[in-house]
Structure formats: structure tokens, C-alpha cells
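Note that one protein chain is taken out, while the other chains of the complex remain in position.
And then subunit A:
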Amino acid sequence: MPADFNWAIGGEAGDGIDSTGKIFAQALSRAGRHVFTSKDFASRIRGGYTAYKVRTSVDRVQSVVDRLDVLIALTPRTIDENLEELHEGSVIIYDGERTTMQDVEIPDEMVGLDVPLKGLAEEAGGAIMRNVVALGAACAVTSFPIENLDSSLKKRFGDKGQAIVENNKEAARKGLDYVTEEYDEDDLGYDLDTTDNDYVLLNGDEAIGMGAIAAGCKFYAGYPITPATDVMTYLTGRIERFGGHVVQAEDELAAINLALGAARSGARSMTATSGPGIDLMTETFGLIATSETPLVICDVMRSGPSTGMPTKQEQGDLNTLLHGGHGEVPRFILAPTTVAECFWKTVEAFNLAEQYQTPVYLTSDLALAVTEQTFEPDAFDMDAVEIERGNVVDEESIGDHQTEQEQFKPHELTEDGVSPRAFPGTAGGAHMSTGLEHDELGRRTEDTEMRVKQVDKRDRKVATAREREDWSPREFGNPDAENLVVSWGSNEGALVEALAFLEEDGVDVRVLSVPYIFPRPDLSEEFEAAEEVVVVECNATGQFADVLEHDTLTRVKRINKYNGVRFKADELATDIKETLSA
């Protein structure tokens, strides 16, 4: 029996796959097991194959692997889709009475559990609970105490009343009892231990939303787009409790302009979107940068270009974030590497935006967005949140930043490039902000000297930030290893777990996971010290590898995955081994 256990439920969109998976994941988390979830879904509301996968262990899990121990299959395709991950002894729970499942073939080496899911659900009060019956059956297979399921059923159905919760509990028990009575325990050799630990279970989008509230964000405007929508969904109904507001705009152009307006009012403000939305927002991005407005723009990447594969993973927007927009404007780009880092990097994004009065791109991706992961609650320690608002002037200090005619200088030429900022309403601070090149007062100019001074001033902010802030990468593996593997964004978990596989094969590597895309750490020394450097990313051309080669004048090897699926730990280990020896 493997130390970690992999479970999935699959069927058609509309079968309740997502909520069933979530109920099981929560039950595991509440039973003190670590959980890492992933989803296979198509861009449609009903129909089409969809699955929710759960990897769980008493130890921390931070990626997916090519292995499936128990599968609840609501359609024959669910078995076909997962055949490669199923193995000898895998258990497949299905309802042989379901029309499409009547002739289903379970491979000989696997255990097929034919459970009348619908029939038992009806006995418990309604066919709709058939997935919960399956969860009960899964408890029987794994010796997982069914009581752990009860609290997550309550969480899921509590709003619908106690009767519904009780019916669901009953449905789960019917599934458990059926399997216990009808099948031989020896065929079902899984045993999920529980612990006394308390974990929280959340995904990257939720962590970004939570980070925004923690950072004092009061205003969010967005337009729904997969896979960024959950940020807005999370904030809606929560941010109001902290004096904030969410607007669903008419389009991405409006969203970023609403957010810009709120930011000019002095509110910590954010928008989130995915690639196609970033394209639309790029027009206003230049204005935000030139008018030196603090704003957090979150890009939860998906597979592109154009509409690409909206429900699939990719890290293909890096070049757009680095170079998007006409002209040249400074920006910050942060890329959280884990779900917990989605929280912390969001807090940091707000601080950087205000300290340096620039737009900050916070770039996450689908793999982080839809992945639920368990953490110790103190991974989100609110007491550790620090707020830096930068150079805000009030009615007393504004006099230090005025001309002799008492005109406020919102683009004052300063040594660190950061100018004073007056929130509207501040007496003596009235000024205009514009995307036109401007003087210190914010007024249009085509004066050649002032143009150069203002461009240099804005660029100076990045230079100052490079000196003042810590842009270090996260480091894993053996610091003295000859081989260096570099990654950014969501690949970190798979990479960290790949280390164990590599160690078994005697491959020693040092791993740097880079959460800062711009400015980014200077890796010249690390590259020089390494025999080989491999850059791992989910895109076809190696966009991050390109910039690192440019920075360090060193050729690197590349591992690129762009089939729409995130890296798996075991697969990545094999790729690294092959690349290093190539």
C-alpha cells in the first residue's frame, strides 16, 4: 500500500463531480490528512468528461502523480480516460444499473464494485444523493471513518436544512453498508489513517482573494473569465464585511478602468482576469503606469493564444506581462509558487503597488487556481501581514511638495523615483493625472528634458526597489549539487516532490523556484556555479528560460510542457533525468 492515496470521481459535467470531490477532500482534511486536488474539466456547462482528483497522505502533498487507487466512475469514459493511472488492485466503484454503465468492462487485475448508487440514494430520500452513496462506498474501501464525512456534508448542505443533511448522511451509510456486506474486505486493501491535526483546504484563487482582504483591498472590479472568476466569487459577500465592494463590470476594459478610478480615490484596488482579458486591459495598463497609479492586476493564466484551451493549464503569458503595452513602462510582476504563496504574494503586490506607485501584475495559473491544497492554518497568519502605503501626504505635509504657487507635485522628481501621493479630498492637493507625458505637476509636456527626467524617474522606482526589497528565489534540494533546476509559478510542488524520485535514481539537483519575474533575482552566480541548468515551465518556447539566458549570458536546457496538463512529480523527475543526461 503506497504512503499516499489517490482517489477520483469522474463523469459528465452536470453530474455533481466537483461538489462530490470537494466533500471528500474536506472530509480528509478534517480528519487530519493532507490533500492536494486537481480537476479535469472541459469548457462546457453540461456533458463532456470531467473529473475531480484527490491525492492525500498524512504527510504534506504538493503535486499530482500518475496513479489512481480508487475511482468512482459515473460513465464508461471515466474508466478509459484514467486507464493509464489505474493499476493492479485499483478499485472502481460504479453503478451497474445505470444505463451507460451496464456493459462496462472492468480490467481483470482491478476490483470492480458494482454498487446500486441510484437505488440506494432513492432509499435514503432521493436519487440526487447517488454520489454521496458512492462516497460512503469509498469509505468502506478505505476503512476511512465515515463520521469524517458527516461534517463536510453538513458544510455542503447545511443551508438546505437539517433534514437534507441527515438524508445525505443516511445515503453515505447505505453505500458503506452495501460494500461491507456484499464484498470481501480482503479485496479492498486500502487503509486511510487519520490524525489530530487541523488543516485548512483552499485553492489559489481563494487564497488570492483572502490575501487581498488581508492587505486592505477595498475595491475589486472584474469580468468573469475562467480560471480567474473564483477570485471575484470569493470576494463577493466577504469583502463587504471589511468595508469593501465588488463590481462585476461590463467587460475587462471597464473592470480595469473602474479599478483605476478606485485606486485614484486612494482605495487599495484590484482586478483579476486571464490572458484574453489581459490583452484588453493592456490599453489602460500604460495609463496606470504613466499616471503612477498603484493597482494590482491579477492574471490567472490559462492555455492560449486566443481562446486556446480555457480550462487547461499553461504559463504562456509571461512575455505579454513583461512586454505588453506600447512604449516602455516600469512594472512589477510577481508569480506565487504555491496556494499559500498566492496569499502572501497578493499582500506583497499591494504593498509594492503603493510603495512604488506602479501597477503590479500578480500572475497565477490554472493549476494553482483550481487546486485545493491543505495547509496548517498558520500558513495564513494574519498577524504577520504588514501594510506599506508608501509616500502618502496629508494636509500638513503637502506643503513640502508644492510649488511656490502652492501647486501640488504628484510627479515630483525624487531620488528614489517615488513621488508624493495625495488622496482626492486632501486640501491643496488638486492635480491632474494623465497618460500624456507630463511635468512634475502632472501637466502635459513635450519638453525634451522633462520627458527624459520623467521616464528616468519612473524607471528609477524599479532600480530602487531592486536594492531595497528582497527578490530572492525559494531554494530546495542540495545547495551544493552540480545540476541546477529553475522554475517559476505553480511547478514548484511537482519539482519539490520530484526530488525524492531523483534521489532514488541517484540524481542530485539544486532547485530554485522564482516567485519574482520582474524585477527578478540575479542568478548569474548560481548559473556559473552549475554544471548544467534546466529551466522548467508550462509553455512551448521557454519564455522564462529566454529571459534568464539574457540575464546571465548562459545557455540553459529546457523542459517545456504545453499539452494543457500540469507537471506531475514522477513524470517531471524522469524529464529532468533525461534532460540532464542528454
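Definition applied: a residue touches a chain if its C-beta (ideal position, glycine included) is under 8 Å from a C-beta of that chain, and two chains touch if they have at least 3 such contacts; residues count from 1.
Everything below uses one rule, namely that contacts and distances are computed from a predicted model.
*Asks:* Which of "TldE-like protein", "Lrp/AsnC family transcriptional regulator", "ABC transporter permease" or "2-oxoacid:ferredoxin oxidoreductase subunit beta" is the UniProt protein name of the chain not shown?
*Replies:* UniProt protein name of the non-displayed chain: "2-oxoacid:ferredoxin oxidoreductase subunit beta".
*Asks:* Looking at the whole complex, which of A:59, A:196 or A:386 touches the chain that is not displayed?
*Replies:* Only one of A:59, A:196 or A:386 touches the chain omitted from view, namely A:386.
*Asks:* Using the document's definition of touch, tell me which of A:44, A:444 or A:468 contacts the absent chain.
*Replies:* Going through A:44, A:444 or A:468 one by one, A:444 is the residue touching the chain not shown.
*Asks:* Just one of A:64, A:210 or A:465 touches the chain that is missing; which is it?
*Replies:* Checking the options A:64, A:210 or A:465, the one contacting the hidden chain is A:210.
*Asks:* Which one touches the absent chain: A:247, A:321, A:335 or A:393?
*Replies:* Per the contact definition at the top, the residue touching the missing chain is A:247.
*Asks:* One chain isn't shown here. Among A:305, A:399, A:424 or A:479, which residue touches it?
*Replies:* Considering all chains, including the one not shown, the answer is A:424.
*Asks:* Which parts of subunit A face the unshown chain closely enough to count as touching?
*Replies:* Output for subunit A: 29-30, 198-202, 206, 210, 213-216, 218-219, 221, 238, 240-245, 247, 249-251, 253-255, 257-269, 283-284, 287, 291, 377, 380, 382-383, 385-387, 389, 423-436, 443-444.
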